[in-house]
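Yeah, one chain of the complex is gone here, protein chain that is, but the others are all in their spots.
Here is subunit A:
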Amino acid sequence: MEGWDPNTKSTLTQIPLLSIKAGPRDGAAWTQRLKEEYKGLIAYTSMNKSNDNDWFRISAANPEGTRWTGKCWYVHNLLKYEFDLQFDIPVTYPSTAPEIELPQLDGKTHKMYRGGKICLTVHFKPLWAKNCPRFGIAHALCLGLAPWLAAEVPILVDSGMIKHKDDVATSIL
């Protein structure tokens, strides 16, 4: 965890760790894992809210909890940029992390694979591998997506690849 800012580190320690190593094909064990996932997400979301650092919304898109959708946002120069967020829980979860997708940014940055999957190779994958099965969705958002947004959104805005929604509206009018 060297190189991570103290804020992320202290946030991370407050997200409850998971204990059940189970994926979507593991029946009842997956249901238990899913409960742990919810507890992690609930703890992380309420922590963000109380620290005035709310930055995502997420919910399961199917009853099995294998697909998740929501929104995430990042504030740059006092303007809020919001993106759709989605991912599938892979069959080999939690040995492999979910591949977080921001489909609206597909093709706008090199730090992304086809389909809008954000590039997590360097900063996140080794951490996930080291901490399997204790990390869950909340950890993936905290250590995978949050630093990606912090690094990429300013570049995307400054290079004109994305525009704030108010600017887009005025240009149409």
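Here, a residue touches a chain if its C-beta (ideal position, glycine included) is under 8 Å from a C-beta of that chain, and two chains touch if they have at least 3 such contacts; residues count from 1.
The rule is short, and it goes like this: contacts and distances are computed from a predicted model.
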Exercise. Which one, "Ubiquitin-like modifier-activating enzyme 5", "cysteine desulfurase", "3' exoribonuclease family, domain 1-domain-containing protein" or "Clathrin adaptor, mu subunit", is the UniProt name for the chain you do not see?
Worked result: "Ubiquitin-like modifier-activating enzyme 5"
Problem set entry | Residues in subunit A touching the chain absent from view | 19, 21, 24-25, 31, 34-35, 38-39, 41-42, 45-46, 49, 57-60, 64, 66, 88-92, 95-97, 99, 110-114, 119, 121-122, 125-126, 129-134
